[in-house]
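For this view, one protein chain was removed and the others were kept in their places.
So, subunit A:
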Amino acid sequence: MSERKKAPPKLEPAQQTQVVNLQRRLLLRSGLSLGALAMLGGCNLQDGDQVDKLLWSMSRWNDRVQAWLFSGQRLAQTYTATQITDPFPFNAFYAEYNVPEIDLDGYRLEVSGLVERKQPWTLQALRQLPQRSDITRLICIEGWSAIGQWGGVPLRTFLERIGADTTAKYVGFKCADRYYSYLDMPTALHPQTLLALDFGQVALPPDYGYPLRVRVPTKLGFKNPKHIVELFVSNQNPGGYWEDQGYNGFSGI
């Protein structure tokens, strides 16, 4: 995350990385531009800390509204193979040449938290579980969107296999590239939420999150962590790489 040079044009939040790094911890507070300061100058909201707190608590309110609006049954629209976006945009919080290298033979998905069976999973074992594939639209928080096909194990199936406490609040993910994120349990149990192993007709390529990523078509793109190496079930909000900097935690669509 240190000196990063120019990234390909349509990088998701990567373009923001440098700004974000400067502002880490200051978060939304320092996010006032000159124009905004001038505008808010006449108001009592001028104090950065107060504005910041207000924005954070509104974001938590939006979490609640979205959880209420979310339907565990309503499926995201699916598309036909001819509608798939090709080439599919690469995006990460770093440039393409920093995609992590992963030894597929040694790869294991670790499982922890409120689950009965904590043995790690190999890719072969994951492929032996029931699979599902959907062609859906990935919508980035930046505003662009792209259609792709992801296949893999429904997260619900996986959670049942490991004996997860599905009354817990969150499923957290840790990634090989130090990314991390989480899903609320109702979203984790949604039928289209996948532990994706395949992209189109092939095993997930490195750029698209090999060997295992989350694909959740009812959330914005950054809630679809790639290169995941650990899954855990928890009642504590696990936070996330972008969530901790101020992106809305629920970010449902």
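One rule holds for everything that comes next: a contact is a pair of C-beta atoms (placed from the backbone, for glycine too) under 8 Å apart; a residue touches a chain by one contact, two chains touch by 3 or more; residues count from 1.
Assume contacts and distances are computed from a predicted model.
Of the names listed as "D-xylose transport system ATP-binding protein", "Thiosulfate reductase cytochrome b subunit", "Dihydroorotate dehydrogenase electron transfer subunit" or "Protein-glutamate O-methyltransferase CheR", the one that matches the UniProt record for the absent chain is "Thiosulfate reductase cytochrome b subunit". Across A:121, A:208 or A:242, the residue that sits in touch with the chain not pictured is A:242. Listed by residue number, the positions of subunit A touching the unshown chain are 10, 13, 15-16, 19-20, 23, 27-28, 30-36, 39, 54-56, 58-59, 61-62, 69-71, 74, 76-77, 137, 139-145, 217-218, 242, 245-248, 252-253.
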